[in-house]
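What you see is the complex with one protein chain gone and the rest in place.
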Amino acid sequence: MIFLYAFLVGGAICVVGQLLIDVFKLTPAHVVASFVVIGAFLDVFGIYDRLIDFAGAGATVPITSFGHSLLHGAMSEGHEHGYLGIAMGIFKLTSSGITSAILFGFLVALFFKPKG
Amino acid sequence: MSKINRQTWRFNHSIYLGATGTAVGPLEARGPLSGNFDKEFEHLDCGEKSWAKAEQSLMRRAISFCLAKAGKAEGDIDLFLAGDLMDQTVTSNFIAREHRVPFLGMFGACSTSMETLAASAQLVDSGFADNVLCAVSSHNATAERQFRYPTEYGGPTKLTQTFTVTGAGAAIVTKEPGKVRVSEATIGRVIDWGIDDASNLGTAMAPAAADTIWTHFQDTGRKPEDYDLIVTGDLSSVGAPILDELLLEKGMDITNVHQDCGTMIYTPDQPVNAGGSGCACSAVVTYGYLYNRLAEKSLNRVLVVATGALLNSSTPKEKETIPCIAHAVLLESVKEGAES
């Protein structure tokens, strides 16, 4: 069942993005930035965690989960070390995503040629 | 040379297109005008290491075909006029570096094709040069990179968006009799009617084309029916009907003779959204397809109106609207016995 929910919820989040592009004439950059901020906002009330429980990858794969993870990491350190902890923990959970994006992006750029 | 009103030049001497040369990329080679081009590359990279070098390769090929067909050597050329869409028109500058010919770099965005041709004809007419070589180029990947996103980026495309033509066109302008005459030119004014969407250049440029075409007919006293064809440069399937409507409102009907290079060069099923654009769009259609039709006299009088959007990649982000321009050149086939 989780597979169906992942497909439906992930697809629905993309439809919201498509409407932002088509109806509100946002650029992809604006859409992605808005989604990250929205993801962080939804984490404040624990809504995003419930969405992850329900839809699995349908909630963790869209870029909204990046904002959610940033705040999650910041809060976990924040509870231990106070305000300084926020800076210490902000990349705690997203580290693997950013690291792999830089690493694979760099390696692909080294070995491939743009096709046009 | 005589000036008619403010914007139109009628050349005193008979000025000819001595020869033309064209080179295109793979998508254009599979389009409906295939076979009218001198060199059709199979790959977008034209066998070069970078897109910038590929664009240079296109212009280099177009020029070498042009010189060979005219039977001219580098030493016969008095002036080289060229332009392209790259920052500081580097493609033209780098090609000019390979020739020992005086060089004037020009920029009018996608209208550069007719800007260079009109200026070349004027220089030959006034006697400051005997043979002028003019050339323009554009490459889809260099233009995408400069004006939009990296080529491999998966950004969404808009229906109004055009597709930069990969190609280059070159022509030799001379007083030596040839098959096609350059008889008049109408230089456009910069028109900005407030369009700020860089992915909708056809709509932005249509008023500029309308202004130049209207002025051309006012100055010459002719009617659209006097021409076999009026081609616009790259208004695309979005801008071309707007141009027709703009002129219809003023009481001029060009719908029967109007075509757009951007829609002529591709078939509707090719993935180019609204159609082709870029300096090369009007250049390869004019110097390839139209030159051939004029030379064989299946067309006799063609007005080429090259349109250009005078923006750069940051001005739309700074909320500037898009200034546009259109230059028109009248090409005529040479009647038998009238060559002397």
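Think of it as A and B in the order they're written, each chain with its own count starting at 1.
Convention: contacts are C-beta pairs under 8 Å (C-beta built on N, C-alpha and C of every residue); 3 or more make two chains touch, one makes a residue touch a chain.
Here, contacts and distances are computed from a predicted model.
Of the candidates "Beta sliding clamp", "Molybdopterin synthase catalytic subunit", "ABC transporter ATP-binding protein" or "Stage V sporulation protein AC", the chain left out of this view carries the UniProt protein name "Stage V sporulation protein AC".
Of the options B:Gly75, B:Gly194 or B:Pro268, the residue whose C-beta touches the omitted chain is B:Gly194.
Listed here are the subunit A residues that touch the chain not shown: 2-3, 6-23, 28-29, 31-33, 35-37, 40-41, 43-44, 52-53, 55-58, 60-67, 69-71, 74-75, 78-79, 82-83, 86-87, 90, 93-94, 96-102, 104-116.
If you put the missing chain back, the residues of subunit B touching it would be 49-52, 145, 149-157, 159-160, 193-196, 200, 203, 207, 238, 241-242, 245-246, 249-250, 271, 274.
One rule holds in what follows: only the chains that are shown with their structure count from here on.
Centroids built from CA atoms put subunit B at 46 Å from subunit A. Chain contact summary for the complex, subunit B toward subunit A: residues 44-45, 51, 140-141, 150-152, 155-156. Residue ranges on subunit A touching subunit B, taken from their complex, read 21, 28, 113-116.
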